[in-house]
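For this view, one protein chain was removed and the others were kept in their places.
Note that the chains take the letters A and B in the order they are written out, and that residue 1 is the start of every chain.
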Amino acid sequence: MAEAALLEIRGLGHEFDVSRPWLQRALRGERRRFLRAVDEVSFAIPRGQTLSLVGESGCGKSTIARLAVGLYRPSRGSIHFDGTGIVAGQAQPALRRRMNMIFQDPYASLNPRWRVSDIIAEPIRVFGLMKDRAQIAARVGGLLSQVGLTPADGTKFPHEFSGGQRQRISIARALSSEPEFLVCDEPTSALDVSVQAQILNLMKDLQARLGLTYLFISHNLAVVRHMSDQLGVMYLGRIVEMGPAEAIFAAPRHPYTRLLLEAIPSLSEPGRARVPVGGEVPSPIAPPPGCTFHPRCPLANARCRAEVPQPLTLQTAHGAVDIACHAVAEGRDRA
Amino acid sequence: MAALLEVDRLCVEFPTRRGVLRALDHVSLSIAAGEVLGVVGESGAGKSLTGAAIIGLLEPPGRIAKGEIRLEGRRIDNLPPSEMRRLRGRRIGAIFQDPLTTLNPLYTIGRQLVETIQTHLPLSDADARARAVSWLEQVGIPGAADRLFSYPHEFSGGMRQRVVIALALCAEPQLVIADEPTTALDVSVQAQIIALLKRLTREHGTSVMLVTHDMGVIAETADRVAVMYAGRVAELGPVASVIQEPAHPYTAGLMASIPALDRRVTRLAQIDGSMPRLNAMPPGCAFHPRCARAVAQCMAEQPGLMAAGRTEAACWVPVKEALHG
Partner (left out) sequence: MSVTATPARPGLGARLRAAYDSDLCYHFRHSPVAVLAGAIVALMLFGAIFAPWVAPHDPFDLASLNLMDSFHPPVPLAGSVWTFPLGTDDQGRDVFSAILFGMRISLEVGVAAVLFAMVVGVLIGLLAGYAGGVVDAALMRIADVQLTFPAILVSLLVDGVVGAVLPTDLHRSLQIGILIFAIGISNWPQFARTVRGSTLVERNKEYVMAARVIGVARWRVMLSHILPNVLGPVLIIATLNLGFAIISEATLSFLGVGLPPTEPSLGTLINTGNNFLFSGDWWMTVFPGATLVLMVLAINLLGDWLRDALNPRLR
C-alpha cells in the first residue's frame, strides 16, 4: 500500500500469564504457564479506512484491540500510530488524545454513578482541551446531538437509557477528544439487530463526516462485510487470511475462512440443510503443533501438522490477499 | 394436523408498586406435532417469557393473568406445581442458553442423565444407563460409555450443549422449548448444534419451540415463525413467507436491517427509535410510533392477528410488496 498508514502493527505478539499464584506453584513444583493470545500479527490501516478483525472466541482479536490503544504492553513486536510508537501504561497524552475505544457491553462501559454529561466530558477534562464549564457543556450538548440524542439527556444517568442509546453515549465519549482513530471492540454484538443497524449507520456516517479510521473487531461476518475495507481473519492468535474485504468475500481461500462463511445460516434460502464442520476451537494454552487449524481442516496433511504456515501473497482482482495455508500454497485447495 | 400445544390469548403480568406491567399481551400460538416453531424478537419482546410461561417457570412476581395453555387439548397453565414438575422433562423438555444453568456441576453427566430417565420412565438401573449411553451417542459425544463418568466442566462449550440436548430429550418429551440454545456458542459450533437439534427432533417426532433473536437460526431450522414485539405477536406464518414477504412493517424493517453476507449496501435500512418500555406502552398498535405506515386507526385501536398475504399480521396497514423482488 502506497498511502501512509495511520496505524501500523509489526510482528505483534502477546502472552498472558495464566500460572497459579506463586505459593501454589512452589508447593506443586509447577512452572509458569502462558497463554499465547496473539502471535506474529502484522497489518496497517490506511487513514480514513476500516480494518476488521474477525474470528471465534479466543482468537486474540480483542487482545489486539487492547494492545492497539496501549492497555497492554506487547510481549513482542511494535505498534506505530502516525509514525510514533505506542507505549503501554505510559503517559503519552498527545497520542492518546488522538485515539479512543468503543466497547462491547453498553451496560458495563458507562460508569453507573456518573451523569451522562460527566461521562462524555471526561476525555475533554483529562486532556485539558477546555477549561470553561459553559464551553464544555456546549461541546457535550453538541456531541449528544451528533450521535442522535438531545443535549438535555446529559443530566440523566446511564440506567435511564436503552442499550442502543447507551452505545450512542459511548460513541459520544469516544469522540469528545476529537480522535482520528477508533478501536471498536464488538460494538454491536450486545445489541438487537434493528438497533445494530442504527449504530452501524451512525458509525459509517461519523466516519464519512469526520474522516475517522476504524479498527473494527467482530465475530459477525455479515457486520464485518458491511463495515470493512480491509479484513483479517484470525484463528488462535494468528491472522490466517488478510486482504481487501471484497477480495476475501468474493473468493475466500483459507479453509477456516470458508468454514466460517459456510457456518452462517442463509436468510435467502430458508430451510437449507448444511453439513457443518466438526470440532471446536482448541484451548490457546495448549495449541496444536504446526498449523493450529489442522485438526479441523479437511485439507490437512503431514506438513500441516508439523510446520507453521507463513503468509503467502496472492494477487486477486480486488487486490493482494495474504494467506497462511500450506494447502493454498501447494494448490491443494483447488484440486 | 391437530395442534400439540396451544397458547390461547396468554397474558402475563408483573405487579409492581407503580402498577401492573403486562409483559405478554394476548399471545396466541400453536405448535403441531413434529413442527418447529421459531419465536423471534428483540430483547424484552417477551419471547423467553412465553417459553417460561409454557413450562411453568415464570419468575415471581410474574403470573399468568389471562388466557390458557393447552397440551393435547388439556390445560396445563393451572396445574399444581407437583404435576407441572412431572410434566417438565417427561412431556416438555427445555434447553437454555447457558448449559451450566441446566447441568449440576457436582454430579457426573451419567448420573444426571440416569436420574432424569428414571424420574420419568420405569427403567432399571442397567437399562437407564444403556439409554443414557445411547443418547450421548446420538448427540455425537465420542466415547459415550466412558464420558458418563465425566463432570460438566470437563466438556467444551459445544459438547456441554450436546449433553443438555441429550438431557432434554432422554425422556422422549413431545415438545422441547429451546431458549437461545446457540447464542453462547461460536458460529462454527452453532451450526453443529442446530443441525443436531434438527436431526434428533425429526427422528423422534418431537415438536420444538425455538426461541432466539437470530433470524438466521430461525430461517434454517423453523417451519413456522412467530415474530414478537412489545409482548405481542406481530406476525405469524411459514418461515419462507415471513422472511421474504413479511406483511408487518416491523418484520419488514427487521429483515431489512440485517446486514447480508452476499451483497453490500452503503447504508442499512434502520427502524428509528426503540421498543417501548412496558411502563410506557403507546395506545393502539405498540409499533405505531416507529412505523412509517401508521394511520389514525393504528394510534387508537390495537390490531389482532389477521390474514395478510401468506402470513398473519397484527397490522391495520400491512405491507403488500415482497422484500427482495
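Everything below uses one rule, namely that contacts are C-beta pairs under 8 Å (C-beta built on N, C-alpha and C of every residue); 3 or more make two chains touch, one makes a residue touch a chain.
Bear in mind the structure is a predicted one, so any value in this text is a computation, not a measurement.
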item	value
For the chain not depicted, the shown chains it touches	A
Selected from A:4, A:108 or A:208 as touching the chain missing from the view	A:108
Listed residues A:177, A:220 or A:257, member touching the removed chain	A:177
Contact footprint on chain A, counting only the chain that is left out	21, 66, 69-71, 91-93, 96-97, 99-101, 103-105, 108-113, 122-123, 126-127, 133-134, 137-138, 141-142, 145, 151-152, 154-155, 170, 173, 177
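Quick note on the criterion: only the chains that are shown with their structure count from here on.
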item	value
Geometric centre distance via CA averages, chain B-chain A, whole Å	31
Of chain A, residues touching chain B in the complex	56-57, 162-165, 192-198, 200-201, 204, 219-223, 225-226, 246, 249, 259-281
Of chain B, residues touching chain A in the complex	42-43, 156-159, 186-192, 194-195, 198, 213-217, 219-220, 239-240, 243-244, 253-255, 257-262, 264-272, 274-275, 324
